[in-house]
Structures are given as structure tokens and as C-alpha cells.
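Structure below; questions to follow.
As you look at this complex, bear in mind that one protein chain is not there, while each of the others sits in place.
The block that comes next holds chain A.
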Amino acid sequence: MRLSAALLGSVLVEAVDRNNFKKCADSSFCQRRRVFNSDGVSPYAVTKSELIENDSILQLTLEVDGRPCLKALHSILPVGARINIEECEPLHPRYDPEARPSPEELLIDGHAPQKLKLDESNGFISIQAGDMRLKTSLESYITEFSHKDEVISVANSRNLLFVEELREKNDDEPSWEEKFKSHKDSRPRGPESVSMDVVFTNSRNLYGLPEHTDSFVLANTEEGEPYRLFNLDVFQFEIDERMALYGGIPFVASHSPERSSAALWLNAAETWVDIKYVDPEASIASWFTSGKVPEAHTFWLSETGKIDLFLFPGPSIQEVNDQYTVLTGRPQLPPQWATAYHQCKWNYRDEPDVAEVNENFDVHDIPADVIWLDIEHTDGKRYFTWDPVKFPTPDKMIENVASKGRKMVTIVDPHIKVDNNYYIYSGAKEADIYVKKPGGAEFNGWCWPGNSAYIDFTDPRAREWWAEQFLFENYKHSSPSLYTWNDMNEPSVFNGPEVSMQRDIIHHNGWEHRAVHQMYGLGVQRATYEGQLKRDPNSRPFVLSRAFFVGTQQWGPIWTGDNGAEWSHLKSSIPMLLALGVSGMPFVGADVGGFFGNPEPELLWRWYQLGAFQPFFRAHAHLDSKRREPWVFEEPWTGRMRNAIRYRYRLLPLWNELFYESHKTGVPPMRPIWYNYPKETESYGVEEEYMLGDTLLVAPVMEEGKRDVEVYFPGGDKYFRLDYHETPAYSGNAVVSAGEDEQIPVFLKAGRIFASKERIRRSSTLMENDPITLNIALDSERKASGKLYFDDQITHDYQKGEFSYKEVSFDGKSLNYSDSAQTGVFQSEHSFVEQIVIYGFGSSAPKSIQISSNGSNWQLESQVKGTTLFIRKPNAKSTGSFTLTIE
């Protein structure tokens, strides 16, 4: 949502206050240890090696004069390689988010080290399992990661490995304590940063490292600031910045025509990442590889913790996302209503206001699935309570909204008003689950309610306690139609350094905040998710979070925080969401309309058009913003926005399929073009258009006054604009109209099939029984294929096999609609296929169309418009099987 400055400063100031946030030079360890642009120091030598843990881990001892002895653990996992490094004999333990039993259980699967084949010769020591190998030079500790003998990446290639030796306090050492503005960090353990470089060989393009507003392709940082990962509540953030934002995933994907691969630097402390692209002539890892190749250098620097590096081999980006989400958890399969349209505002004032907004959607024939309540719904910012004056009868209010198949969401933040008469405050105090000051006293900071305590979500007991609060009997007036939004979970502390928590604050097991900062928000969302499961085990939870980290994808969506009502922010939503998608975080969105300020109706309309084609589709606005529900600007704007929102509902069956695919394999619904065209180098920097799955190409208008858009159609493939039957298929480059009466330009890739629902109801749940339309685009061989996913849309029964996964293929003559090999068993009683639309069929009508289903055959009628064939009423069940023959 927003931040202290909303209270303290002027909203009219339309820029982030950079002085509130650290640059590398303001952070002592970054300033001290950012050695990316310098040459490495004398390298560590491997002085000892042994296989441990049943020959599954290679332990190396690394030594060099003047620096601490290091212990490196090398292993090969089913999903990639892992390198852990820490001191041989640390003065005290370093935080490891993955020490088992893990405090956070960040690694889900695929992390078991495999039995290793060891090879030691010619000054190198190698371990191999399956196709993957880690080969280390004994003379200078440099480790190459290869897959099927092809070198992918090299760790410590530039000898930038550095672990600051933990030591007793030395009062003469100036770097012991640290000040930022008026805040002092006592830093009782002194400097303790860790750093290393990773070079991707044969790579010119890196992606990932969300969340930043810089270009989608990660920029060369030599000249400027590194990418900063440190979850912060940044007031009025700006575009084209590498400043830290609300969430961070220390994950980089490399892509080249030959291969995709990736690295995860699993560290929950503040992390800075430098990027540099190196021409083949200047490549340094080439002594490992067979020739001079372009390289992408990365340098990772964290304030504390251990080095825990995961290298994923790919070789496709789909496999990279699969490997990463096997390791860190598969994305949640959202309840289908969560993939529809959300209406939010800070704040819907009271119950009549909610009723009116709810009613207005029906009056204006605009579908909506969720109405949201921001902080003002509470009794004095006490979460889990209701303002007794403005929301005296929440049950009735929620029931009224739910009567149209809709849901409601209330905000529940992790800061708790200090008030002994507030049951949450006193309950959590009694349970002793607040974060503590160094002396052991309860930590208090300022947030929305004023003086607040912060629940320690890194403590499993705290998460358990928190989850209990969501039981229907505990959260008064909650209902099965009420879900949750966790905001301010970076955590935001108005009077803390950089609007967050002091780093010497103490968490569970005595860990300092600096060690766990990046995981705090994850814990909030996870505990809330678990609370919803507790109250109703078979319903899919829905929890929106602002902060995120590795693994957030399991617990629900995130949004990009407090953007502005500006064209530049509309445009920036694409690279921001694409970066999240390739980093394993698929269910993401940006506030439609822009949170701060007042969009002109044209901007709002264009934002609705684009938002309808992004995974999480929610309109939201600041307290001081004027009302801007889609009907506020009246006609012709209402009609334009209505069309945009209805387009989302029409394509919900496609979203179902994409989210399911994401849940099963980690691939994002919203993809950069190169995701589907890995060899198409001209697509590597494209961030003005993108694809949904491998099916639709989306080319929005993001400039004021423009009524057309230049579209690049990749791969020489033909693309059909949806609903434009008289227009020939596009390929190459073309200018496409996007006028006031038109939808956002969206194109169906030749060779693909997807399902739509053409009957738009008041909410998505009311469309459950409705028939589907099959949309088919023929490729040059008159072939096409696609997958369809059906389940009950809201429960976990699909996990018991109650789902239907269809494979649809057309071979030029026959359309085969049948179960895929991965299907479960699910019957939709009522939904049937009402129409089949075949783009690129040709202008002459077929002689006959025959359908066979369940042993019966019958003829179907059809009609040709332009070159599209419309087949009337197959009337076969959506979850059944049939064959259709066209002659």
C-alpha cells in the first residue's frame, strides 16, 4: 500500500526521496566489499579435499595467506549444482536459511545431494552425477559448472570470493558500528559480509533479480549502482531504477540462443548484485571453455550469512523454471476467482459504499469477482477487527457481495497496535512471539496504528499462532467468502532506518534482523495462507503479499506495490512482471490505474486493457485519489473499460490452463517472447509486447493519444488477431490499429488452440456451467494443438486427481479432443463446447463436418467469415472426448 511519508510528507511531491534509502556508498559493507570492478586478489588454493555424507558431498578446504580458512561443500542435486562456503572455524555460527531442520523450509524438493563420481587429475578435482559436473581448480579455487560436458557457468572465476572473518569486537575498528541518517546499527558481531562472482559463459543476456524498475534485460552496472535486494517500503518509487523495492529474489537467469541457465544466491540478508557483459575478446573463463565466447559476469555481495549458491543447467528456460520451482516450491494453483478482476481502493468507506460499488458493477454490466477493504475498515488499525461505525454488520455486507458469486478481501498487516485491550496484541504478547530489542524487551515501531509491535514470522510458533487467528471463530465476522491481503510486510517501520526494522533487532533463536530481513514478508504470507487452510482445509487460500522472497510463489500472488498514475508506470509493469515470471514468481500484477495520483480516463482505459492480460488483475488507488471505478468517467469511457475487463473474463479458460501449467512446472503465464522463441535474438530485449503461454501475443498501446501500435511478430510465425476475420494473418512487423472501439491488440499464434467463454456473467463463479468455444489457428501445415484444464475451480480436490486435462489437436482434417496422458478424472455436468472457431481455414466452406462422440455421429453446420471457419454447436461435453472430421 503506502508508507509513512504519506502521513509525514506531501503527496504532491512526485518523486521518491532518494536520501531515505541507501546507495552502495551508504552501506558500509557494500562500499567496502564491492570489488566487482577491481581484479581479484590472490586466489584461494584447495589444500584438502574429501568426500563426505556417503560420497554425496565434496568438502574442500580453501586457504590463502592473510584470509580465513574456508570450507566449501560441493554437491550435485537432481535440479542443479550447489556450492556452500563458510569459514572453517567461525567464531559464531552464520545464519543459514536452509539449515535442516530449516527455519523456513525454503527448499522443497530436489535438494538431496546425489552420489558423486570423483575425478582428480591434472590439478583439478571434479564431481559428477548424471549429466552435471562441478570441476574445480586446486591451484586457484575456481569451479566450473557443466552439463553434458558443456560449460555453463563458473563460480569464483574472477577470484572475488571473500568471507569477512568473524572476530571479537575491536574498538579501534571503524567499521564495527554503522550509522545511516539518525539511525545507529550497533552491529554487535561486526563486519561479516560474504561475496563471490559467477560468470555465465556464452551469454549476453541476463534476466531476473526482481524487484526493480530497470530494463527487463539486466543492465551493466559497472558505471552505476548495483542491483540492490533489500525489501523496503519505498514511497513513490520511480522508473529505470536499481534501487531496492518491496521484494527480492536473488535469482538470475542467463539466456543465449544455445542455452538458458540460472543461478540462485540463497541468502536472506541485504544483497547487492553487479552485472557486466564481456565481449569474447575479453572473456576470462575461456581457459575453461573451448574458445572465446561472450560472457555475463555477476558479483554477489551479502551483508551476512553463508554463501549458498545453486546453479541450474536448463538447458531451456522452461527447464530452468522447472528446476528452480522443484527446489523452492511450485507456484500455488490459485482459486479461479482470484484470476478474475479485483476492485480495490484505499478505502471503501463503509458498508453502503461497498454495497453501492458492488451494485454498480451490475448496473453497468461489468464483471468483477472481488471487492477489497484497505486499512480503514478496521477499528483503529487493529487488524482482525471492524470499525464499529463504518462496518457495523460485516456479515451482511460480505453476504451481499457473495450473493453475486463474489468474494471480499480484508487487509491484515504484521504490525500490531500496542494496546493491552486489543486481543491480538495481548495474545501475541502472552505467546511471546514479538520481535525483540537487543536487550530482550519488546520492539516497538511506528506504523499505521501508531506505536506497534511486530510479530516474529521467522518463528514457527508465531506462524502457528497467527494461523489460528484466521479460524472463523477467532476472526470475527470472517466468512468463507473473505480472504486476505498482507501489506507492509517488508516490514515497514515508519520510524526505522530506510522505513524498516533496525538490523540489530532480535528474532527467533537469537538471529539478528539483518540475517532474516528478506524472509520476513514470506513468513507473514505463509502463516496467513496456513491460517486459511486451518479454517477451511479444502479451499484454496488466497493471500496477496507485497514483500516477497524465494518461495513466495507457493503462498500466493504479489503486486508491484505503490506505483503511480503515469504512462511510464503503465509501461514499466511489463518488464517488472516479466522479471518476476522468469524468476519463478508467476502470479503477479501491478495496480491498474496507478496507486498514486489521478489517471486521465485514457490512461485508465489503456491500463485496464493491459491489466486484463497480466496475471494478477486488480485496480487500486490511494486514499487521496479521486474515485475511478470503471463507470466514474461515464461514456464513452465506461464502455471502453467494460470491454477491456470483459476480455479478461472471456479468456479465463486460457488463464486456468496457464496457471495450472505454472503450478505443475513453474513456467509463468506471462512470458517474454524469447521464452517461446529461444533462438530469436532480436526478441531478447523486447519489453513492449509479450506472450501468454505459447498461445497469445499481447501488444498493448502504452502512449497517450496513440491509436495504433507497431507489432513485432516473432519467428516468422503467422499470428491471427482475435476476432478480426477479414484481416489476413500477420508476420514480421506490422502496424496494427488500436482505436477507441477496439480491444487491445491480441494475436493467436498459428498452430495453437485455446478455449474461451463467450458468455460474460457478473462474476467468474457464475460462469462455471457455461459452454466453451474452441479457438484454433492453423499453421502453414494446417495443424494446431493445445491443452485445456478443468477442475472445480476452488478446492484442493484436483490434488486427489479430480481434474480434467485435455489435449486438443487438429491435423488439417480431424480435430481430436481427448484426455491428455496427465489427466485426472473430473466431469463438468453442464459445460459443453458450443462453438469451434478456426482461424486461417480459408474462404471456402467445407463439404461436411462430422462429429463422433461416445459412439454417435452427427453432422455439424458451419459458416465462413473471411478466412475463419465457425463450426456451430458441437455440443460435446467440455470434459468429454470427441473427434471431428472436416471434409
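Assorted remarks:
Just so we're on the same page, contacts are C-beta pairs under 8 Å (C-beta built on N, C-alpha and C of every residue); 3 or more make two chains touch, one makes a residue touch a chain; residues count from 1.
Quick note on the criterion: contacts and distances are computed from a predicted model.
The listed choices are "PPM-type phosphatase domain-containing protein", "Glucosidase 2 subunit beta", "Cytochrome c oxidase subunit 2" or "POPLD-domain-containing protein"; the UniProt protein name belonging to the chain that is not shown reads "Glucosidase 2 subunit beta".
Although one chain is not drawn, the whole complex shows that of A:Asn170, A:Ser186, A:Ser403 or A:Asn451 it is A:Ser403 that touches it. The residue from A:Cys69, A:Ile284 or A:Leu766 that touches the chain not shown here is A:Leu766. The missing chain, though absent from the display, is touched by one residue of A:Arg349, A:Lys437, A:Lys534 or A:Lys783; that residue is A:Arg349. Touching the omitted chain from chain A are residues 10-12, 349, 352-353, 365, 389, 403-405, 623-624, 626-627, 758-762, 766-771, 830, 832, 834-835, 853-854, 856-858, 872-873, 875-877.
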